[in-house]
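With one protein chain removed, the remaining protein chains of the complex are shown where they sit.
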Amino acid sequence: MKSDLMQILNEKGQCSKKPDLTLDQIKELYRRMVLTRTWNDKALSLQRQGRMGTLGSVKGQEASNVGMAFPLQKDDWFVPAFREFGALFVRGVSLKDQFRYWNGDERGGQMPAGSNITPTQVIVAGQLPHAAGIAFAKKIKKEPGMVLCALGDGATSQGDFHESMNMASLFNLPVVFVVQNNGWAISMPVHKQSASPTLAERAASYNMHGARVDGNDVFAVYEIIKKYADRARKEQKPALIELVTYRLSDHTTADDASRYRDPKEVAMWQKRDPIDRLRKYLQESEKWSDADEKAMVEQISQEVEDAVTEFESVTPMQPQEMFANMYHTLPWNLVEQQKEVMELYNGGEVK
Amino acid sequence: MKSDLMQILNEKGQCSKKPDLTLDQIKELYRRMVLTRTWNDKALSLQRQGRMGTLGSVKGQEASNVGMAFPLQKDDWFVPAFREFGALFVRGVSLKDQFRYWNGDERGGQMPAGSNITPTQVIVAGQLPHAAGIAFAKKIKKEPGMVLCALGDGATSQGDFHESMNMASLFNLPVVFVVQNNGWAISMPVHKQSASPTLAERAASYNMHGARVDGNDVFAVYEIIKKYADRARKEQKPALIELVTYRLSDHTTADDASRYRDPKEVAMWQKRDPIDRLRKYLQESEKWSDADEKAMVEQISQEVEDAVTEFESVTPMQPQEMFANMYHTLPWNLVEQQKEVMELYNGGEVK
Amino acid sequence: MARKTMVQAINEAISLKMQDDSTVVVMGEDVGVDGGVFRATDGLFEAFGAERVIDMPLAESSIMGSAIGMAINGLKPLVEIQFMGFLYQGFDQLLNNAARWRHRTLGQVGLPMVVRMPYGAGVRAVEHHSESTEAIIAHVPGLKVIAPSNPADAKGLLISAIEDPDPVVFLEPKRLYRIKKEEVPEDLYRIPIGKANVVNDGTDITLVAWGGMVPVCLDAAKHAENQGISTEVLDLRTVSPFDLEAIIKSVEKTGRLVIVHEAPRSFGVGAEIAALVGERCLLHLLAPIKRVTSYDIVPPLLKLENYNYPNAERVVRAIQQTMEF
Partner (left out) sequence: MARKTMVQAINEAISLKMQDDSTVVVMGEDVGVDGGVFRATDGLFEAFGAERVIDMPLAESSIMGSAIGMAINGLKPLVEIQFMGFLYQGFDQLLNNAARWRHRTLGQVGLPMVVRMPYGAGVRAVEHHSESTEAIIAHVPGLKVIAPSNPADAKGLLISAIEDPDPVVFLEPKRLYRIKKEEVPEDLYRIPIGKANVVNDGTDITLVAWGGMVPVCLDAAKHAENQGISTEVLDLRTVSPFDLEAIIKSVEKTGRLVIVHEAPRSFGVGAEIAALVGERCLLHLLAPIKRVTSYDIVPPLLKLENYNYPNAERVVRAIQQTMEF
């Protein structure tokens, strides 16, 4: 890894300084990361059994996912892309709902009321202007808080990235853009994606602060996000943070990464696993016992299994629900079409 | 002006070093600049008389216009936006055709065959990816030459700017992007447009060379473009050049700049006029006499008047020509529609 | 009541709504200090300040996208796109995000935003300044499209659009911006979205138009009436969802329909109207439905543009052909 990378917790589980977190908070971070991976593994296995739609895995990015959401406060907004379930769980999204969403049930995509989370954004970089706009509204309304916007390394190539960065800086918007640089955008390695050697240094050309940290080190992620979130809240200043991490799985369940990347690279990154190193830290510095680990893993497995049961037993959506939220008040064409669907599929099954 | 601005010829007509140009070349640059302004003034006056469509003036930008095109060679391409007539004239576009174009006759927009100039691009920043693509094709076909792409300061805010810069750098394309930073994008001053203090420094974040020169100093413009055009041709390397100049007129004839900018600013820039300083230089260093000046001005006026006469006496387009170039072979709907137009307006006038 | 041009009426609508509702913000290129290139936002910057009348960088995608963000977070953004030809830099955000937000959030968050823009011919400018692509927007589920045809309608419809809980694209026929002054009521009044207006009563044939083509149809109706053809002119006002009921009612009366639009013919809005009327009034039709439209070409520059756009002569011709069928 590049030497200019801020790191607190190294791959051996050793800290370069004491993290600014209580033991309970550290345990909570750990629990969240394991929960994220457990949910993720479960979703992948359901997908293989045909019980889940196409899905992108966050394996390897749990420290980035969890660490970015942890410093957020009630008034803050979280504006995700699509590879941040771990962060969504921290912000109160239920395991069940994420299962539903990825299995093609729109209802699962609804974020909890008042959670200040925007829905999953599939258009790469499409969420950046939204984040800027939400922050702009905060500023205009003189509301407290800031906006955290997540994106991938691939998203930095899009025009919307540039336009949003420029705008955030020009208007001093309280928004922090966090790039999970997981090395890949489907089959494109980041060095073929971006002409700038690091993504964080893009910040300079917008006269914005930038930072680059080890994204598999949850302490570093937490610290940097906290720092810039605080700054955004207090000084109304945007920033660009690069979290250097790795996508350990295929891009999605529809992808086969062995076609384009070297297994040696994956193996190397497996050694930098964010969960392993935090477990080592807990074991070595905080007396985390095998029994503690076992109890936690069992509790999490149960939580995930319960969510599966719950998600698989929800009432199916009715066909006419397709129309329900197209407009506040349905225009005549949708009223007619909804009626047709009710006639066609009234209680019955589509062929 | 910022001190980091490369300058050779100052406002008093003094050179900090001998320009790398023959006297004939310098006279030609001067003639081209005066021609550009004369054409421009004529077009504006025709517009006021209802003999010309809406038009953007290049007044104040003649050094940038002429200086950027001068170093181009036969194999090179020129990819303009819309405020570069001076450059087009250098590359062989006729005065008459530009009159026709701005007066709403499509035929005037056609560039001379083999001139390697793309048509006027009205979509702000739309031409940047074209320039990158033309350069890419050069590279693929192993053709000599480079691509010069002109844009305004406002264009740097667009997504297409970012995407093209990134792409040009990633693939080492022989393209030089030249920003005429004329201080304004309609009513937006550049400091409200761009978060980066200078536009040239944007280059760094694409791992590209950038340079910033006095755009009212034709020697500096010529030298910097020549340098980076040569580099692009030889090393297949892109660059971003910022020419610091000023739009002395309204944005277009439909605009009223007094609504949004301080006349003092305009007055200040009038003192930095690119033509005045080159004339002073010629007078003081190269024995350019009043008689020389007078002869040249007369010759240019005549050339412009001739172009007006010529342009106003061209055969009008026929209505059915609207259809002619929509496709290589017109589909049935256009064949029908063209027939209708011929029936309706056969020789007659539209009401 | 004072006499106002359409631009003035639009300006008044915005100003009144901004006074009435502090969540309304105006944003776009040159809308602030300059007051908009057509002066539709003239004086608003001075009246409401830089935080409610925002001069945005030249970047349509982020203008549209950040307006979405503002609407998500409780504001009512009123975006100006300088010309319809420049909409497409911001179209992805409109189509893939603005139109879908209510649906995506299962009704939790609707986006009360309006995207205004001048459309159609009327300025003697270069390419991309005369476009009329309402069919493209109308095809996007989740959006509404409005196009007024006179100052008073422009004001009332714009107020309704700003108050609408869903994203509305508001197309302003720039050819009518200053063509004449008409009486415009002073107050904050609404004209309902989705309802057409019969602007000329008739019994022989129905003309359907919106925006800049309504005066052309009224003109044609006069010519036709001189020839003894009683022509009903329906001003749609809302292009999507359009007032099918009113169209059907008129066609059931007249049995004949000519649709007039400034956009290219093929795959245009006229096709949808014709298809629905054909489907629902087949037995009432005394003649095939005709469309008088621009041609399927790039809008010509000023020299040829008048050969492309429908004019009264072409509409009268279509009326005659329909009557003679």
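Which chain is which? They are A, B and C, in the order written, and residues in each are numbered from 1.
By definition in this document, a residue touches a chain if its C-beta (ideal position, glycine included) is under 8 Å from a C-beta of that chain, and two chains touch if they have at least 3 such contacts.
Nothing here was measured: the structure is a model prediction, and the numbers come from that model.
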(message) In the whole complex, not just what's shown, which of B:35, B:167, B:240 or B:275 touches the removed chain?
(response) B:167
(request) Looking beyond the chains shown, say which of C:9, C:216, C:274 or C:312 touches the absent one. (result) C:274
(request) Among C:41, C:150, C:200 or C:240, choose the residue that contacts the chain missing from this document, as touch is defined above. (result) C:240
(message) In the complete complex, the non-displayed chain touches which residues of subunit A?
(response) 53-54, 82, 101-106, 120, 122-124, 154-155, 157-159, 185-188, 192-194, 252, 254-255, 259-260, 316-317, 319, 321-323, 326, 333-334, 337, 341, 344-345, 350-351
(request) Just the residue numbers, please: which parts of subunit B touch the chain that's not shown? (result) 77, 106-107, 109-111, 113, 118-119, 121, 123, 126, 128-141, 159-160, 163-164, 166-167, 170, 324-328, 331-333
(message) Residue by residue, what part of subunit C touches the chain that was omitted?
(response) 85, 88-89, 91-92, 95-96, 99-100, 103-104, 127-128, 133, 135-136, 138-139, 141-142, 240, 263-264, 266-272, 274-275, 278-280, 282, 285, 287-291, 296-298
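Convention: only the chains that are shown with their structure count from here on.
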(message) On a CA-centroid basis, which chain has its centre farthest from subunit A's?
(response) B
(request) Round to the nearest whole Å and give the separation of the Cα centres of subunit B and subunit C. (result) 35
(request) Report the inter-chain centroid distance for subunit A and subunit C in whole angstrom, where each centroid is the mean of the CA atoms. (result) 40
(request) Calculate how many whole Å lie between the centre of subunit A and the centre of subunit B, each centre taken as the average of the chain's C-alpha atoms. (result) 46
(message) If I count partner chains per residue in subunit C, which residues reach a count of at least 2?
(response) 57, 59, 61-62
(message) Two-or-more-chain contact residues of subunit B, please, as numbers and ranges.
(response) 157-159, 192-194
